[in-house]
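A protein chain is absent from this complex, but the other protein chains hold their places.
Entry: chain A
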Amino acid sequence: MTRLRRTIRDNAVPLALISPAILIILMVVLLPLIFSFYTSFTNYRLIRPDSLWQWIGTRNYERVLGDWDFWVAFGRTVLFLTVVLNLELLFGLGLALLVNRITWGQRTMRTIMMFPMMFSPILVGFQFKYLFNDTIGLVNNGLQALGLTREAIPFLVDRWLAFFSIAFAEIWMSTSIFAILILAGLFAMPKDPIEAAKVDGCSNWQVFRHITLPFLMPFIYIAMTIRSLDVARAYDIVDVMTGGGPAGRTELLWTLIARTAYDDARMGRANAMAYVSILLSIFFTWFFFRKLMAARKHLGAF
């Protein structure tokens, strides 16, 4: 006890400074999550409040893990994240290299690049729901006017087209995060090693592969870490564009949780699913954060 008291007294100032932050996270994030962990072991349904005390052990988890729909949504979510994050990185890198080359109007271009970052995910979803609409959408109208297609293309109805449309919206929204951070990296890069390499006869590709890219890696990992913090924002886009439908064809893990919890009112089971989604998010963030730390160390060695 005395040791604890001494520790607190010795660190009174920093503890006082961080306590408000810890307190509010404890109240709004940690305690609710402990509560929802408990709920995931009960048969809690919103319409029957007393069922909160009905302990059913791991039955929710067994049900969820044995549920085909859950695994389909899970697989689709992982596929979605893999496709989207890789393409965002690729396009972001390309865009940054392009803007870095341009000398005239570069400032304007950088400003325009930030444009999608300000959009709320719900707006991005609405925007592409409107553009991809089969009767009044700009894309279908354009294709028809150009004579490329007679029938409207059901962008938001067909299984794979809807997946494509949602991925397109997500990539449109988040590529700029990669582009801006990678561009910042390009600006910060010392010019000497590149010129030395060129004098020594390296090709453009060799310079990029062995000098530019290693230098950019920490910036890429920051972008990845920032992105993986809110991968679940895809929920907003899907919710407004397709609502997970038609007939569950675009259901992602997050929309499935919302449907189970609020439409089917099965809170207990939804909480069990929510834990799977939380672990997924933590895994993504942890993975990239470790890469960031390793890259930082590597860069520090120069």
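Keep in mind that, in the parts below, a residue touches a chain if its C-beta (ideal position, glycine included) is under 8 Å from a C-beta of that chain, and two chains touch if they have at least 3 such contacts; residues count from 1.
The criterion applied here is as follows: contacts and distances are computed from a predicted model.
This figure omits one chain of the complex; the name its UniProt record holds, of "Maltose/maltodextrin transport system permease protein MalG", "Acyl carrier protein", "Leucine-binding protein domain-containing protein" or "pH regulation protein F", is "Maltose/maltodextrin transport system permease protein MalG". Within the complete assembly, A:Ala261 is the residue of A:Leu93, A:Leu156, A:Ile211 or A:Ala261 that touches the hidden chain.
Among A:Val28, A:Leu79, A:Ala196 or A:Leu213, the one in contact with the hidden chain is A:Val28.
Residues of chain A that touch the chain left out of view are 7, 11, 13-15, 17-18, 20-22, 24-25, 27-30, 32-33, 35-36, 39, 52, 95, 98-99, 101-102, 109, 111-123, 126-128, 130-131, 135-136, 138, 141, 144-145, 172, 176, 180-181, 184-185, 188, 218-219, 222, 225-226, 228-229, 231-233, 235-236, 239-240, 254, 257-258, 261-262, 267, 270-271, 274-275, 277-278, 281-282, 284-286, 289, 292, 296-297, 299-300.
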